[in-house]
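One structure is given here, and the rest of the page talks about it.
Just one protein chain is left out here, and the rest sit where they should.
For reference, chains read A, B and C in written order, and residue numbers begin at 1 within each chain.
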Amino acid sequence: MLVFALFSIRRAWQGFWRNALMSLAATLTMVLMLTLLAGFFVLQNVLLASLSYVEQKVEVVAYIENTATQEQVDALVSQVQAMPEVASVEYVSRDQALANFRAQLQAQGRPDLTANLDQNPLYASINVKLHDPAQLNTVVSAIHDDPIVRSVINIQALVDRVLTFTGIVRTAGVVILGIVGVIVLFIIVNTIRLAVVARAEEIEIMRLVGASDAFIRWPFVFEGALVGLFGALITLGMLALAADPLSKAMVNFFNVLPIELGSVGRDTAALVLGTGLGVGVVGAWVSVRTYLIR
Amino acid sequence: MLVFALFSIRRAWQGFWRNALMSLAATLTMVLMLTLLAGFFVLQNVLLASLSYVEQKVEVVAYIENTATQEQVDALVSQVQAMPEVASVEYVSRDQALANFRAQLQAQGRPDLTANLDQNPLYASINVKLHDPAQLNTVVSAIHDDPIVRSVINIQALVDRVLTFTGIVRTAGVVILGIVGVIVLFIIVNTIRLAVVARAEEIEIMRLVGASDAFIRWPFVFEGALVGLFGALITLGMLALAADPLSKAMVNFFNVLPIELGSVGRDTAALVLGTGLGVGVVGAWVSVRTYLIR
Amino acid sequence: MTSHEPASPSLLGRLTGRSRPVRTSRDVVVLHDVSKRYPNGRLALRDVDLVVPEGDFVFLVGPSGAGKSTLMRLLIRDELATQGHVVVDGNDLAQLKRRAVPKVRRKIGIVFQDFKLLPRKTVWENVAFALEVTGTPRSRIRPAVDRVLALVGLTAQAEQVPNQLSGGEQQRTAIARALVHDPRIIIADEPTGNLDPVISWELIQLLLRINELGVTILMATHDAEVVTALRKRVVALEEGRIIRDELGATYHRED
Partner (left out) sequence: MTSHEPASPSLLGRLTGRSRPVRTSRDVVVLHDVSKRYPNGRLALRDVDLVVPEGDFVFLVGPSGAGKSTLMRLLIRDELATQGHVVVDGNDLAQLKRRAVPKVRRKIGIVFQDFKLLPRKTVWENVAFALEVTGTPRSRIRPAVDRVLALVGLTAQAEQVPNQLSGGEQQRTAIARALVHDPRIIIADEPTGNLDPVISWELIQLLLRINELGVTILMATHDAEVVTALRKRVVALEEGRIIRDELGATYHRED
């Protein structure tokens, strides 16, 4: 068994270098394709994170009548808080609302005209964040019926739009990643198959001198694995080198979006290695098979 | 000559179908790669259009002292208008500014508190649009020195940021398009080379029975062109089918950005056809060459 | 010149009675009523009956296209007979499980008419290949290959690849590969077609010596001189039929 494994690995190694042209072509194709796949995967992750962030921003704002007592407000807050769809509730008093407004004006560099006011024209409000923006309606109607609520800002249309948009982008992302994945798989399997076809003669002779199927198959499978492994390692090396400057650049320019990308690095490595090895092995296995069934 | 062309084309056609496995593999690779290229090209164009739109938004706002006379304002406007960097100048009077502000508040669903004002707290302004946001500084300093200008909004930092951002995205876009392009070229040339290598024997025999270089080369070149042509046509067919729903979807969700994409369709078609044919022909030419120089 | 009698008629009798032939230790190759029609419709063998006892030396002669190579291809199960039974060393090839095929092939050493050498491997590697892929430990490969290359006179060419060899050298490489694993049966398809008379004779002497050790030899050839000189068993094919099967015969029919 060990002898057999050693033999297969040695032959795979020899085969790889003996057909250097084919092998390097296959490896390079593998590298390029895996880079593409990894790139799309990372983009897809960034996209998903950004979308979650955008969706987080969806909140329900209910303006409170000035006549409402603090107890009524507290009751409303705790009632809303109790709803399973709700993530968090924040009460903004009238004074706070005015302060926010002033700060906002200042930040935008616009003249502050509230100084000329004799009374605070703003209403207090409660701002509700949801677990899932799709459940907006339930929450809105619940709040709307409370007597102390003056009005609920009609953000239904906006939310719908954001939801449809993020949904579409998400689907498109998955579809594109899927298409790129299929392209990658196809091209790698194809390259490996061509490499095997180019050695049909060798397989033929092996059969005729009495090699068993395992002796014919495994060296090719290991060779496919070798192509996959080399391809994946080179890709990961390149990505590792590129990751630092890239993520710095991202932090610099996207710092508006505090995106969580903790495990993307690990996931990408797993994806690249898995795809490389998997496609190499399966591609070789399938390609050799057609020659064995005779 | 005609006999030769006919011969080459006939042989190319035969060669294509006789090595159907190789040819179809090459064509499919071509299709996938061209689709990728076209996809990136379109994305890149959408991106560029979006960026121009964003950059268009960069404008200089100069607030005018309430003491300025209409003549002074007119003089300033025409002076600014005369600057070569400036695309357009708009004068917004104090009344207009207040009207805009009110409209804006209403649009945002916020309470209108301007009704309580005894006087208009806003200043008149001139809003300057630039041809190229990079020339902001010149314009700002020119305006700033005018006595009737109260202040120029300090959007320098923001503009810098937008410019750096769009610059980076643009460069990244070009770089990514370049990388994808190189990947595409490499893989197609490689596929064609493998197809030629697989027929080294045929070339050898042609040489030995006294075929001239042209007779050896051109059938292969035409075969490469055939692969390129088929690949490009299939790709364009697929794109044409996909274009309508895609652009509808885009119009639906990106209608905030009135992007001009008039000639992208034509450009993409030219790119796909050109790349397909070019790479097919050049790849075949180069691949055959190594066998002729002996 | 006596016409050759089948060595064990009882086997043939048994074969006709039951569909599964029984193994005998005496006959290594038995063809019973074999026909081969290629997929394109060409009938390359018709109703061939042939029994080769262990240790026999058989010349297979006949004009080009008579079916000699086809018969040999049936013996290593490269092709299956469309009719009849092919039994090699007691195994009915048509009934053989896929997994058992390599075992049978390893008992046979075959010299292909078109050599079937690997163009990217050297002479040494081409010969070693047959041992490697059947799982021979490396320690035994080296001496075996060196020995057999010396035997066919290719020691000096060991490091050349096939297209750096003369036709005869390629043929001798193919012969070395067929001998290297000490097969019990050697099937040689025109092994002297590209050899000069001197080397041809050396090769024949080699085969005779191997034959004396008990190895069965089946050799297709057009070399009338060799066949006539050796006076071994001659099986003549014509248009797929055995038209002559004589012991101690010459290349041409002696009337």
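Note that contacts are C-beta pairs under 8 Å (C-beta built on N, C-alpha and C of every residue); 3 or more make two chains touch, one makes a residue touch a chain.
Computed from a predicted structure; not experimentally measured.
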{"item": "Shown chains that the omitted chain touches within the full complex", "value": "B, C"}
{"item": "Touch with the omitted chain, as defined above, among B:124, B:152 or B:206", "value": "B:206"}
{"item": "Selected from C:103, C:120, C:184 or C:222 as touching the chain missing from the view", "value": "C:222"}
{"item": "Residues of chain C in contact with the chain not shown", "value": "38, 40, 42, 61-66, 68-70, 113-114, 157, 160, 164, 166-172, 189-190, 193-200, 222, 224-225, 251"}
{"item": "Chain B, residues in touch with the chain not shown (by the definition above)", "value": "3-4, 7, 11, 18-19, 201-202, 204-213, 215-216"}
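We take it that only the chains that are shown with their structure count from here on.
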{"item": "Path length in steps (a step moves to a chain that is touched) from chain A to chain B", "value": "1"}
{"item": "Most widely separated chain from chain A, with each centre as the mean of CA atoms", "value": "C"}
{"item": "Centroid distance [mean C-alpha coordinates] between chain B and chain A, Å", "value": "25"}
{"item": "Geometric centre distance via CA averages, chain C-chain A, whole Å", "value": "63"}
